[in-house]
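A single protein chain has been omitted; all remaining protein chains appear in their positions.
Moving on, here comes subunit A:
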Amino acid sequence: MAEAEERNAVDSGSAWTDELLSPSELFSVRTRDHKIPTRGQKEFLYDGSEEQVERLQWSLGEHWKLLSEERAERQGSLVKAEWKPEDVTVELKTPAGKFWQTMGYADEGKQFLQPEEALFLMECGSVEVFYRDLPLSIQEGYELLLGDKTISLLEYLVFSHLKRLGYIVNRFDSSAVPSVYERRLNLVHKREKQSKQQRKRKRSASARRSDDISEGQPDSQDVQNRREKAGDDVFMEGTSSDSQKAVGMNYFSSSAISSEDVCHELPSNSEQKRPDWWEKKSEEAPSPGRPVYFKQSAGKRDLNKVLFPNLGRDCLHTNLEIPNACLLPSNVTAKACNISSWREKLNMRQMRLTRREREELEKKNKYKRGVNEDKEVRACKNWQEYKQLLERRSQSSSEQRPAHLWNDAVCPLVTPGQVSSTGDLLQQISIMQASHLVDDAVGLVADTCDKRITFDVYQADTAFDFKKSDPGKPYSRISVCSFEDPVPSLHTLKRLAQQSGDVPVTFAVVDNGDISFYSFKDFWLPTDVWQ
């Protein structure tokens, strides 16, 4: 009981007995050599010779022969499916085969295939797709399943190429990619869980929705889709509030952890508890409008009246009076005395100086002027004013530089003394900042290029433990271009790279039947200095 795949819709109307194969026919079909003919060297230039024409004719004939070849499959091993153009999906009618491990999705208890998956499986001879109760031929499959609402022929070529090589290929869903913000907040895990549920419920819708956003062309959607979208929005809203809740919980749990951390904080033996007295308010009730204390107010108090005992030669005051009792701790009684006798007991500790130190010291004593000989310094009443004065001076010294360099509109990038290291200098004089693929494409000319990421690709060797509900991080993401297209602009590159997040974007360039893959790599210019 075998059925030829390659036939017209008109033929399918005839009696099924016509399609019965005789045993000998069946045998020849099943044992046929399935090898694709080798294409040999590509002909680049028409040289007008008979030989070339013949060669071309021959390979064209081979091609047609290959296409017209009938393939026979067991009816029982064919999975039946139905094309639903209103949902742009293919629903399985009989239980799925092994391909279900990496393809298709389930929704409300039904199994579905993406159109490109269905077409690929049709070509493989594992699925038979019906439309209006009639089976589709491969040609019809190409016509119906590929198009504006699904994916283009180019994209399908890339899809089938990768599938044949064994890769697992899924539609790219930009909503599943965590944003930079989410990645920074470490919400990725949460997000993955969420998207898992989402995928189970309605994958195609969300995928298409994201495509919509990236393309900005809502006109391709029909009413049905819009309704779906509205429902989807409600769903998304629900999940977003869910995720907010999750964030909130995360926040609380993390704060709980941090408070635990505080408890665990190493109480060094002698500092068993850590009452934060650095921040602790004073025990006294603060009087309202009290000034900032650590600022010395100018000259309000006359501290010069406070007498310190001083043995300096410049201090003539040698008689110490009895200190006021209120200044002394209890049980301390003092008397007046003369301190001049202590002068002889100074400099008891001998200073050991090297010759160089001594010379330096002598030089200093000879030439260095005291800061207080300066009139401006004498005018300062406290540290604030003194520091301001010093700052003013250091600024004015920097102003004494060649006027012809700095007074024009165009002036040097670096002022002397502004930078302290080569790294700083490099930073100052670099006019163009280094840009990276994932940086924002701000300032770049936006183009109308409608390039998008179409597929997520997972490596072939993960197939045995691949889970559709939790695919993990893709190996790469594919954007499909035609050979005739211009090279994507920097803006497009950045946009796609940003959309893709931390997964590299590969560009599949289709040149008729040949597919080549290109990717753009980010790199840092080496800076060979201490930063």
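The rule we apply is simple: a contact is a pair of C-beta atoms (placed from the backbone, for glycine too) under 8 Å apart; a residue touches a chain by one contact, two chains touch by 3 or more; residues count from 1.
Please note the rule applied: contacts and distances are computed from a predicted model.
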Considering the UniProt annotation of the chain absent from this complex, which name among "Pleckstrin domain-containing protein", "Cullin family profile domain-containing protein", "AP-1 complex subunit gamma" or "Polyribonucleotide 5'-hydroxyl-kinase Clp1" applies?
-> "Polyribonucleotide 5'-hydroxyl-kinase Clp1"
Considering the whole complex, which of A:R378, A:R392 or A:H436 touches the chain not shown?
-> A:R378
Just name the one of A:S22, A:S68, A:N324 or A:N512 that touches the chain not displayed here.
-> A:N324
Omitted-chain contact residue, chosen from A:S49, A:S68, A:T333 or A:S396 | A:T333
Which listed residue (A:R355, A:K368 or A:K521) would be found touching the missing chain in the intact complex?
-> A:K368
Just one of A:L311, A:L405, A:I429 or A:V487 touches the chain that is missing; which is it?
-> A:L311
Note that subunit A touches the chain not displayed via residues 261, 264-284, 286, 290-297, 300-301, 303, 306-315, 320, 323-324, 327-335, 337, 339, 342, 345-349, 351, 353, 357, 360-361, 364, 368-372, 377-378, 380-384, 386-387, 420-422, 425, 529-530
